[in-house]
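Only a single protein chain was left out; the remaining protein chains are all shown in position.
As written, the chain order gives the labels A and B, with residue 1 at the start of each chain.
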Amino acid sequence: MGNTAGDKTNRDPEYPDPQPNTRRRFLDYLLGTSALATFGAIVYPIFRFMSPPQVIESTESSVIAAKLSEIPINSGKIFKFGNKPGILVRTATGEFKAFSAVCTHLECIVQYRPDTKQIWCACHNGQYNLSGKNIGGPPPRPLEEFKVNTRGDDVVVTKA
Amino acid sequence: MRIEAIRAWLDERLSISTLAALASKKEVPVHRHSIWYYFGGMTLFLFAVQVVTGILLLLYYRPSSETAFESVQFIITEVKFGWLIRSIHSWSANLMIATLFIHMFSVFFLRAYYPPREITWLSGVFLLFVAICFGFSGYLLPWNKLAFFATKVGTEIAGVVPIVGRPMLRFLRGGDDVTGATLTRFFGFHVAVLPAMATALITVHVLLVQLHGMSVPPKLIGQPVKKMKFVPNFLLRDLIGWILAIGVLAALAALFPWELGEKADAFAPAPAGIKPEWYFLFMFQTLKYIPAKIWKIDGDVIGILAFGFVAMLLFLVPFIDRSPENRRRRLIFNVCGVLALLYIVGMTIFGYVT
Partner (left out) sequence: MRPMKIGGPADQTDRCTLATAAAQFSLCGLCGSLCLCGGIAQENIHHRGTEIAQRSTERFSERTRRFVKQPAAIVPALATRRTFTFALRAMIVLTLFTLASAQKKSSCIECHSKLQDARLSAPAKLFDNDIHHARGLSCNDCHGGDPTADTKEGAKDPRKGFLGKPKTLDIPAYCGKCHSDANLMKRFNPSLRVDQEREYYTSVHGQKLKSGETRAATCISCHSVHGIRAVKDPLSSVYPSNVAETCSKCHANADYMRGFPIPNNQYALYKTSVHAKALYEKQDLSAPTCNDCHGNHGATPPGIASVANVCGTCHGRQAELFQVSPHKAAFDQRQFGECIKCHSNHAINKPTDEMIGAGQKSVCITCHTPGDKGYVAGDQMRTRIDELLASIARSTDILNSAERAGMEVSRPKFEMKEAMDALTHARVLIHTSSIAEVDKVAAPGLAASARGYQAGLDALAERSFRRKGLAVSLVFILFLAVLVYLKVRQIESRQAAAE
């Protein structure tokens, strides 16, 4: 029951430290690495999150419908606009026009006819002029028109 | 050696050693009800999770009616781990409010609001309302059908309050209807106004807790109670809880990802069976079952005023039950508290079942 001077822990030398140094150090080591690993597992997704993804921005109000070089005069192209299809038309005069490609009759996808220079729906022979107005066949309403701008080689379509 | 030098340099300027000394003095009572002490810290931790995930979401979210939905869709499909951050944010919001309620009720039943802790209680009640506002404003931000109608109904109910109701509704909605203006406004509340208020209130709340120390249940007042050091004992235990909370959040995000639904359409009819989030459900259910008219006054108005009255009572709790001596008052309070708890839980379950 002696008390070694300087030993602040009041320990009885007959009853040694219940946890020897090695075990304590092992626990500390495990704790340290495990904490680090978990911290890494938390920080890793955060850093990946912060780095910009492949597709730079959410495509809702504007989308790059096509490249200028790949749309010849007097032709049309279907592109994705948000969740719906759109049609980009380069008229015979070189002007760009874009509309919703969903036919207002029964929602088939319309196409551009270079021969009639009109937008045509193959399902029931619906016709729209280049202002999107329904001019023939069963469609009851015009096609929604979008705004088109060119930025360098990109043709950008935005909601009107 | 270098670490020592840095520590000494910082200590000279920031008095870190004083703070460390204070921290090492803090003790936590150990008794039958000690478990409840963890819930305050848990709420704070979940709030921190919200702040971090919220800031991350801010990197990609766009707060306008044309772009909000698509930006959230973008986050959960294109952004790496976007699904994880978003689901954690949504789930943690709910967990935080749950722990907040548990914390509040435990403080209530353990009488931790007795003097000198009245202001702590008041700041806590304010924080409750701030948290609920966080939930309400955040819910609208994905701009999906469910959120749109929940907001419509919620602001409609706010408009029912006599005299101030209509101006309040217009203030909340940014107009007469729920529109993109509402979204912008709610976004402003959610990321600037409410965080500022929360920061201030949390600072006050936590500082006061340190100032007054941890309370003990009334039975143990004046009696010798075993104590545990805050640093490192209680804090490490807190840490276990927080680590487990991270696990729970990860599991919820991966196994029960938060839905996005369909984009809001102002002109479409309300989807059948819409319900607000669970923490509003008991109020929603109550309003549903109040008769349309009571003594010529609209049932809705009575309901809202009743809730307002209860909210006011909540503030006044430490001023009504002031001392541990009054055993009868304590008993009444206990009964009221239990009834309130049962009512909330019951109505919430009822709301889900029907």
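By our rule, contacts are C-beta pairs under 8 Å (C-beta built on N, C-alpha and C of every residue); 3 or more make two chains touch, one makes a residue touch a chain.
Here the structure is a predicted model, which means the values were calculated and not measured.
> Which residue, B:9, B:171 or B:256, contacts the hidden chain when the whole complex is considered?
Checking the options B:9, B:171 or B:256, the one contacting the hidden chain is B:256.
> Which residue from B:164, B:221, B:240 or B:294 sits in contact with the chain not drawn here?
B:240
> Given that one chain is not shown, which residue among A:38, A:131 or A:150 touches it?
Counting the whole complex, the residue in contact with the absent chain is A:38.
> For the chain left out of this view, which of A:53, A:85 or A:142 touches it?
That would be A:85, which touches the missing chain.
> Which parts of chain B face the unshown chain closely enough to count as touching?
Residues of chain B in contact with the hidden chain: 73, 76-77, 83-84, 229, 232-233, 236-237, 239-240, 243-244, 246-247, 250-251, 254-257, 259-260.
> In the whole complex, what residues of chain A lie against the chain that is missing from view?
Listed in rising order, the touching residues are 8-11, 17-19, 24, 27-28, 30-31, 34-35, 37-38, 41, 80, 83-85, 108-109, 122-125, 137-138.
By our rule, only the chains that are shown with their structure count from here on.
> Where on chain B is chain A touching in the complex?
Checking each residue of chain B against chain A gives 52, 56, 59-60, 62, 66-67, 69-71, 73-74, 78-82, 84-85, 243, 246.
> Of all residues in chain A, which touch chain B in the complex?
So the residues of chain A in touch with chain B come to 38, 42, 45-46, 48-51, 53-55, 57-61, 82, 159.
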